[in-house]
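Right, subunit A next:
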Amino acid sequence: MGRLLLIWRLVAGDIKRRPVQAALLVLVIVTTTTTLTLGLALRKVTDSPFARTRAATRGPDVVAELTPPNGSQTRADADFASLRHAPGVTETSGPYPVASVRLTARGIDLPAQAEGRDTASAAIDQPALASGSWIRPGGAVIENGFATALGLHPGDEIRLNGHPFRVTGIAVSTAQCFYPVSRPGVIWLNRTDAERLASQRQPLGYVLNLRLADPNGAEALTSGPIGTAFFNEPDSQSLQTWLDIQHDDFRVIAVDQKALLIASSLLALIALASIAVVVGGRMAEQTRRVGLLKAVGATPRLVAVVLLAENLLLAIAAAAVGIAAGKLLAPLLTNPGAGLLGSPPAPPLPATAAAEVVAVAVAVAAAATIAPAVRGARASTISALNDPAHPPRRRGWVIALSARLPVPLLFALRLLARRPRRAALTAAGLTLAVAMIVASLALQYRIDVHNQAIGYDLSGGGVADRVSHLVYLLSAVLTVLAGVNAIFATWMTVIDARRPTALSRALGATPGQISTGLTTAQLIPALLAAFLGIPVGLALYQLAGGHLQEASPPVLWLAAVIPGTLIAVAALTAVPARIGATRSPAEVLRSD
Partner candidate 1 sequence: MAEPVEIPATEPLHGYQLRVVQEVLLALLAGEASHGYQLRARLALALGPLAGALNDGQVYVTLNRLEKSGLLASTRVGQADRPDRKVYELTPSGRARVATWLNDTSWPKPAPAEFHLKLVAAAAAGLADPVGIVDRQRRELLTGLAQAQRAALAEPNGSVAALLLEGVVLRLQADLRWLEACARYWNQAKER
Partner candidate 2 sequence: MEDRAPNPILSATGLRKEYGKGAALVRAVDDVGLAVRPGESVAIVGPSGCGKSTLLYLLGGLERPTAGAIELAGQPIHDIAESALARLRRRALGFVFQAFHLVDELTALENVELPALLAGASPRAARARARELLQQVDLEDRAEHLPSALSGGQCQRVAIARALANAPLLVLADEPTGNLDSAATTEVLRLFDQLRATGQTLITVTHDSRVAATADRLITMRDGAFVDETRLTGGTSRSLSQITGLGS
């Protein structure tokens, strides 16, 4: 028990001595684990929603539609007969009357299709309610995409051909693609209500849903003799297989799903790389701590335990916060395209995902500890105490070159040269950050292009907006992560440069020169990162599933990344740099 207490005291004391470092580390791990959690959550949503919706609504394999003269039902029955009795057809539902109407709601006037249904559940294509309840006389159930576009909710009042109806529910179906891919939008009404809406000029049509013994035979049916014969009939309107409908869905959803896939992969990749960079930076200090512990009599085993405990404590605390944050944010991202059932409304993060995140955090913490602990156990205590991990490097040419430059640059170059490993880590971290931004730019551009290609009315809201929101949110998360990394890197540099800073102040460098120098020491890796980050970001995008041949972001956007990065890094590093430059030199230099 005493040993546990000792370990606790050593760990707590260490954290208390360097609270800022510990806080920054926790912050980075939190943002990283949040990102990782989001990535995992998104992954879960990429199973096909169409298939799920089709199963839930008992979707049809083939949908046939025709408009007989005068809306005659007997004529429709006759025309549908060949299809109904085609080989392979096991079940049918309908024919349901369909009226072309004008829908008026909230000042909008649109054409719509009103399909007449029974209150009883249909054998094939029973639309699944997203909210509200099924039809009743005087009530209308609106297709999800259509409702979203019009901003309609259960309880709202609409007029169909001037007749008032009340929205009783919102539902999804796979008998047709969702609005606005499939236009006009679909409304389900009571059968008699729908029949009454027919007029002389717009007679009733009829729709029949078919189920086949083998759904894969749908193509064969519609392109075979029976299907062809149906097409050639004068009254026939359309004959679609479920694959056609799915394909339509996918033209839009594919973007959504693809976006989610890319996003989740990006997040996971970047989160891992980010942790590696941060932890790599931290490893350098661990060696000194090992030396100190050994000097006060700790056995190598105790030393390893203390280091591990400290890292684990921070990592687990951060991971817990990150998972919680990820859970909160995930619903914002996991709502797929309107018109389909996604994951259940409140997506609980499966326990496995949470466990994965914690496992990653713990693994990383352990990795960060093992190397210095092993090294410390082997190395002599004196060398561990005297050399902080590695003594500063000497690069003669950098020193000679920097002498010719103004003081801030002199300071910056020499700072970078004395700890090339840290400079490399900072550049790596920033490169990742830039790559993040570039990848999300590519994603954003791809979505824009796709939307244009499909001919979306973007002002209508719905799917396109949601995907854009997703990408913005993704970029925001990644930008925050990037920002935190940049601040962390600067802070580490400031702390490491305490002695040279104090000495330079004593020798006459002004705080302005020094803070400029500290900032420049970050800007130089940032410049490198900006140039490297662009190809790395595009590569990451490809790796995560995007296709640059389809849509590569314009050169102007990419070029803007470079000055953007520099400005962002300068802004982020200004505050720590200023703090580092104005601290009293006496504290560091005095001998008492």
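Regarding selection, all candidates are chains of the complex that A comes from, given by their letters.
Just so it is clear, a contact is a pair of C-beta atoms (placed from the backbone, for glycine too) under 8 Å apart; a residue touches a chain by one contact, two chains touch by 3 or more; residues count from 1.
Keep in mind that what you see is a predicted model, and the values were worked out from it rather than measured.
Trainee: Which touches subunit A in this complex, 1 or 2?
Mentor: By the stated definition of touch, the match is candidate 2.
Trainee: What residues of subunit A sit close enough to touch candidate 2 in their complex?
Mentor: 391-394, 399, 403-404, 407, 410, 417-418, 499-500, 503-513, 582, 584-586, 589-592
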